[in-house]
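All protein chains of the complex are present and in place, except for one that has been dropped.
Let's turn to chain A:
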């Protein structure tokens, strides 16, 4: 009996908290049928928002994958003074409110900021422009690859790399052939988390973007503008698309597991 009620409670919570919101979003989007929903997505400002989101996501994922791999390597393979402080610092973007991290970028690159005027004179626009959005997103999504890689690489130890070293492999060979393939599941997982997070980032981007429709609006920002403009169907269509993209990324995370299980069955 107790087992049964626990089961009901678990599923009740999952439906209420996890499944209801996306379901409502999709329902709202399709309120007037499929055609108006699709039409709202192909609006020029909407398309611009989708493109910008994809651009920002690709740039942040590439940047944070490279940074994450190098940082995880340094943090796990070497012992140096300040190592534990660095481990904590890497998590800073997780603990700081994204709005605050956005404000920091404004403070540095804004018209009244430290370096803003000088850059402005050189013709480089960062605040209220695409580079600012990218910087803010990179900052917010920085911890994910590092945090998924570090525990795994820590546990793997240095033996395999030392074996590779004695076999005559150089730094790049070891990184490409031994370290990364050994940590590929964690790396993949970290990249997809970064992707999902980069697509959905609102707070930091909202501060630095300036909300210029068709120019500096990413999907989350565009959704807000649409919603505030009482364009419910358009807002929820965009929201459904964004939610779908993020969910795809998260579902892909478990793909290696399925693949392994499938291979197991084949063998």
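The rule we apply is simple: a residue touches a chain if its C-beta (ideal position, glycine included) is under 8 Å from a C-beta of that chain, and two chains touch if they have at least 3 such contacts; residues count from 1.
By our rule, contacts and distances are computed from a predicted model.
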| item | value |
| --- | --- |
| Protein that the absent chain corresponds to, by UniProt name, given "Stage V sporulation protein AC", "Sulfate ABC transporter ATP-binding protein", "Hydrogenase-4 component E" or "Cation acetate symporter" | "Sulfate ABC transporter ATP-binding protein" |
| Hidden partner chain, touching residue among A:21, A:117, A:151 or A:181 | A:181 |
| Which of A:26, A:54 or A:164 contacts the chain that the document leaves out | A:164 |
| Option from A:10, A:97 or A:173 whose C-beta touches the chain left out | A:173 |
| In chain A, positions touching the absent partner | 79, 159-160, 162-170, 173, 177-178, 181-182, 184 |
